[in-house]
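One protein chain is absent from this view; the other protein chains keep their places.
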Amino acid sequence: MSAASRFVFRRRGHGNRWHWTDVVTWIWLIGGTVLMFGPALWLVASSFKGPAQLAEFPPTLLPYTQITAQVEGYDDPLPLFTVTQEDGSTTILAEIRRIGTSAQMVDPDTPSERIDVDIENRAPLREVGLATENYVEPLVTNDFLRFLWNSVFVTVMATLITLLTNSMAAFALSKYRFAGRDAVMLLIVATLMVPLSVILVPLYSVVNATGLLNSLWGVILPTVATPTGVFLLRQYMLTIPDELLEAARMDNASEWQIYWRIVLPLAAPALAVLAIFSVVWRWNDFLWPLIVLSRRETYTLQVGLNTYAGELNVQWHYILAMTVVTMIPVVLVFVFLQRFITTGIAGAGIK
Amino acid sequence: MKLATSLAALAVAGLGTAALAQDDPVELRMMWYSDGIEGEVMQDLLDRFEEQNPDIDVVLDNVAYQVIQEQLPIQLASGQGPDIARVTNLKEQAQHWLDLREHVEDPAYWDENFGNRFDWMREDGSDAIPGFLTQLTMVGGFANRTLFEQAGVEIPGDDATWDEWVEASDQVAQDQGLVAAFAVDRSGHRISGPNVSYGGDYIGEDGMPAEIDDGTMEYVTKLVNWTKEGKQLPEIWVSAAGTTYRSGADDFINAQIPFLYSGSWQVANLSTKIGDAFDWVAIGSPCGDVGCSGLAGGAALVGIKYTDHPEEVARVMDYLASEEVVREFSERTLFLPAHQGVVEAGGLDFQSEDPNVPPALERFVQASNETLPAADALPAWKWANAYYGALVTRISQAMAGEITLEEARELMNRDIADVVQNASQ
Amino acid sequence: MAAIPRTLGAIVTAPLTWIARAIDPPLRWWQRLTGLNGMAAVFLLPNLAIFGVFVLFPLVLNVVYSMTAGTNILLGDRSFVGLDQYQRLLTCEDYTQAITCREDMFWTAAGNTFFFVVLQVSMMILVSTITALILNRNIRGRGFFRAVFFFPVLLSPVVVGLIWRWILQRQGLLNLIMVNLGMEPEVWLNDRAYAFTATIGVSVWAHMGFYTLILLAGLQAIPKDLYEAAEMDGTPPARVFWRITLPLLGPNLAVVLVLALIRGVQIFDEVYVLTGGGPGTSTLYLTQYIYEVGFASILRNPGLAAAASILMGLVLVVLTLVQLGLSRRNEQRGSRQ
C-alpha cells in the first residue's frame, strides 16, 4: 500500500488488518456522500432535459438531444434513428415522416430511396446534449436581474436586521436582570414552535393592515424577529464573562458601547452561524413571499420561478432550471463557508 | 391662517397630481397566470395596446396559479387587488368584479359575444358585464391512435360508453404492455361531466346542493373499481390528499396510457411534448346512460371593483375583447375562443404545424354542443366548487381503500353540508 | 478565500459603525436617566416590537379566528361562534377510529403526524448518532465528510421535496436504477408504506446533518482521558459506548430529541411537494391539513383551521416546556461542573 493511500485510509485497527468498524465507516461515508450529493446532481441533470424528455420513461441519467442530419432534398434537418432490420442488423436512417405505425425513412447517403419501417423497429439516435433553453428562456423573458436584486435585498436586509435586533434582545436577556425577563424568554421560546403556515391568515391581515403588502419589507419584517436567533445568541452570550462587561463599565463605556464594542465582537461565532442560517433561510423562503408579493417588480427568485406553475400545467423544465439557478448561491455558501459553518455550529451554536 | 395654509397645501397637492396625471400614463396592474405560452402572447398584445394608447401602462404580473387561488381572495376581501385579473373562481368571487357596463364603449357588443356566459361570473340576478372568458375549456378525452393501431384495436366510436372505452383501452394496454388503460385528471370538475352522463345532478330544487344521487354514484363506483383493478393509472388520484390537482397528461404523453380524460387546454401541451412521437386524437366525452356530456369551463379576465381607474380598465378590456384580438389570442395559444362572433365565423388559423391539433380542437368545439343541461348549469352555480372538492377528496380515499363507497357518499354529503353551513355563518 | 467575506464584512460594517457611534450620545443620556433597566428596555424594544406585531399579535388573532365561522377572511366580517370549531374538531363517536370523527381528516392527520414523529425522530437520532460516531473517528477528510452530511440542510424544503419527487416518481431515478438492475419498476409514492417511509427518509435526509453536528460537538467534548482510563481498565468497546459515550452525550441527545420533535410536528413543505399527503391520506400531516383547510382548499374554513392550529400549538407548548425543563437541568449541570 502506498503512503498516500495509507494516509487516506488511516483507521482504527492497529497493524495492517482492517477492523470491521473501518469497513462500516467507509461504507457509511461513501454511501452517505452518494446519497447526499446524488439527488442534487440528478436535479441538475434533469434541469437540462427538454419537456418531452422529462416525461420519458424509463428516464435517462443524462440529458440527451436528438441527432439530426441535413439530407439532400429536404429543407429542414431530419432526425436520425437506429433501425433494426429483419435480419437483425442495424443501420442509421433519417426519418421523413411517421404515418400511423410506420415511418418513412431515408438513408442519408442515398436520399432518393425511401424505406418504410415499422416504428417498433426504430430507436432515436441521440447524444448527450443540454437543453439550455430551459435556462435561457426564463432568464431572458423574465426580469431576472430584478428578481435577483430583490432576493439579494431581502436576504441582506433581513439578515442584518435579524442580527441586530436579535443580538440586542439576546444581550438584554442574557446580561441584565429585570422584572419579566423570564416571561419574555418563555414567550420567545414558546413561539419557536409556531410554524408560519398555520398563522398565514392572521399574519396576512397584519401585513395587509400595515400596508406592507407587495413590498419587500412585508417579506422581511415578519421573518426577522426570529425566536431561534434570540435563543441561539442568548445561549452564547451567557458564556461571555460578566467581568468583561464590568471592566468596560469601569472603562467608562456606556451600555450601548458595551453591546457594540465588547459583546457583539465576542459573539461573532454565534452571529456568524445565525447569519449563515438567516441568509439560507431568507434566500430559500418560498411560501411567505409568494403570498405577500404579487407585483412583478417585487418578485424574489423563488416567487419568480413559481410563475411556471399554472392551473392545469406545470412547466417543469423551467421550474427545474430556475431551481438550479436559485441553488447556486446556496452551493457557493456551502463550498466557501462549509468549514466555517460546520465548526461554527459544533463549537458555538448549540449549548 | 391655518385654513389658508391647508387650502394652499391642498391646492399644491391637487396641482401635483393633476400634473402627474398629464405626464405619466395611468398604470394598470393585470394579474395573470400561465399554463403555457399565453403569458407571452398576452404581453405581446398589451405591448401593442400601449403603443396605441400611450396614456395607459398595463403591467402584466405573471403569478403562480397558487396566488390566484389562495392570495387574491384575501386581497379582494380586504378591498384591494390588481386592476384586472385572470381568474378561475368565477362565481364565488363575483361580488368583487367590476361591472363594465357603464364603462365599455359598446355594451351591446359584449352582450352579444360574451353574454351567454356572464352568469358564470356574476352574482345571481345581476346584469353586470364582469369581463370575458379568455378561453373556453371543454372537458374531454384523448386517445393515442398509434397505440390503438399497434394493438389492432378499433378506436371506439362517438357514441361509445365509458365501459366500452375502458374496455378497449385495456385491450390496448395489455397488448402493448402499458402500465394502465386510462387516466382521468384528479379533479372534481373533470368527473362531473361523466357523472351527469350517468344521470347525476348536483343542484337541488332550491338551487342548493342536493345529496349525492345514484347517477353520480354510478360513475364514481365505476371509477373507483377501475382504479382498484388497475385499469385507471392509480397514482393520479391515489397519490395525493385533499383537493390537490393532478393530471395524467405526462403519462399520456409518454405513451404509458392510451386514453386520457382531461380537456381542451391540453392540446397545446400535448402538441409540444408529444411532437412526432405518435398520433393522438381528441374524442369528446364517452357516454353514460343519459348522454355523452363533458363540462364547459374556462378562465376569465375580469376587472376588479376596487380599481381607481375603471375607465382605463374598460379600455383595456375593450381592446382585449375585440374580435381580432380574441381571434389572434386563440390562434396563438391554441385555446378555444369564447367569443360568439369568432366561434360563428369559424376558420381559426391555429398556429401549429402539428397535424393533430386542428382536428382535436374541432372535436372539442363539437363536444361543447353535446353537454347536458345539468352540466351546463354547473359553471354558473355557486356551490359547484364545494361539490367538486368533496368529490375529489373522498373518492381518492375510497380508491386508496381507506373508506368504502358508502362511507364516501356519506362523507361527501357531510362535507358539502359543512361548506354550506359555514358559508351561511 | 476567507479574505472575501472579510472585505465584504468591512464594507457592510463601516456605515453601521458610523451609525452605532452616532446613536451613542442619546443612549448615554437615556442610560443616565433610566439606569440599566431602561437600557434593557432599549435593547429589547426593536425585537419585541417586530415580534409583537408580526408573531404575537397574529397568534392572538388566530385565537379570535378560531372562535368564528364563515368563509370571509376579514375578521370583521366573521361571525362569533364560541367554541363550536373546537367542538367540531374534538367530536368523535369512537376515538380509536378517525373515520368516525366529526372532522375525520383532522384525526387522520393527527394520527399520521404522531406515527411520523415517533418514527422520524427515532430514525433521526439513530442515523445522526451513527454518523456522528463515525465522523468522530480518526479518519482522513473528516472536515469534508462533515460538510457532506450538512449539505442538504442548506436546501430549501421545497427543493428537497422536488428533488425526491423526481427520484421517486414513476419516471424517476430510483426506477431507472431498478430497471437497470433487472427489477420491476415500482410506483413508490403510490404505496402507503413506501410513501410514508419516503416522507420519513426524506426529512431525515434533509435535516440529519444539523443534528449530526450537535452530536459531534458533544462527542468531541468528552474528555479523552475518560477513554484512556477505560482502556486501562480493559473495558470492552461496546461497554465503553453504553456506559461512557452515551451518558455523556445525554445533554446533546436531549437537545436533538426536542428539536427533532418540534420540527417533526411542524413538517410541511417537503411532504407537501413530495406526496401531497397521498396516497389517500396516508401522509397527510397536521400542518398540511391546517394549511389546506385555512388557506388553500376550495372548501376554505379559516375558523376551523385556526382552531386546529391552536390545538396543535398546545401540544407544541407542552413539548417546549419539556425542552425548557431539559435545558435548565443541563444548565444547572453545566454550572455545577
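Which chain is which? They are A, B and C, in the order written, and residues in each are numbered from 1.
The working rule: a contact is a pair of C-beta atoms (placed from the backbone, for glycine too) under 8 Å apart; a residue touches a chain by one contact, two chains touch by 3 or more.
What we mean here is this: contacts and distances are computed from a predicted model.
Missing chain, UniProt protein name: "sn-glycerol-3-phosphate import ATP-binding protein UgpC", from among "Multisubunit sodium/proton antiporter, MrpC subunit", "MnhB-related membrane protein", "sn-glycerol-3-phosphate import ATP-binding protein UgpC" or "NADH-quinone oxidoreductase subunit M". Here one chain is not drawn; of A:Ala248, A:Ala270, A:Ala309 or A:Val324, the residue touching it is A:Ala248. Across A:Leu35, A:Leu61, A:Leu238 or A:Leu266, the single residue that touches the chain missing here is A:Leu266.
Listed for chain A, the residues touching the missing chain in the whole complex are 241, 243-244, 246-254, 257, 261-262, 265-266, 268.
Following the convention adopted for this analysis, only the chains that are shown with their structure count from here on.
Separating the CA-averaged centres of chain B and chain C is a span of 38 Å. Rounded to a whole number, the gap between the C-alpha centres of chain A and chain C is 18 angstrom.
Taking each chain's centre as the mean of its C-alpha atoms, chain A lies 33 Å from chain B. Shared interface positions of chain B, defined as residues touching 2 or more other chains, are 66, 69-70, 74, 78, 250-251, 254, 256.
Shown for chain C are the residues that touch two or more other chains, namely 73-74, 170-171, 295. Considering their complex, residues 1, 4-5, 12, 16, 20, 23-24, 27-28, 31, 36-37, 39-44, 46-48, 50-51, 53-59, 61-62, 65, 73-75, 130-131, 134, 137-141, 143, 145-152, 154-159, 162-164, 166-167, 170-173, 175-176, 179, 185, 205, 209-210, 213-214, 216-217, 220, 252, 255, 262, 265-266, 268-269, 287, 290-291, 294-295, 302, 305-306, 309, 312-313, 316-317, 319-320, 323-324, 334 of chain C touch chain A.
Contact residues of chain B toward chain A in the complex are 29, 31, 33-36, 39-40, 59-72, 74-75, 78, 80, 82, 88, 145-146, 149-150, 245, 247, 249-251, 253-254, 256, 263, 265-266, 269, 272-277, 279, 299. Taken together, the chain B residues at the contact with chain C in this complex read 66, 69-70, 73-74, 77-78, 89, 179, 234-235, 238-244, 246, 250-251, 254, 256, 385-386, 388-390, 393, 396-397, 399-403, 407, 411, 415, 418-419, 422-423, 425.
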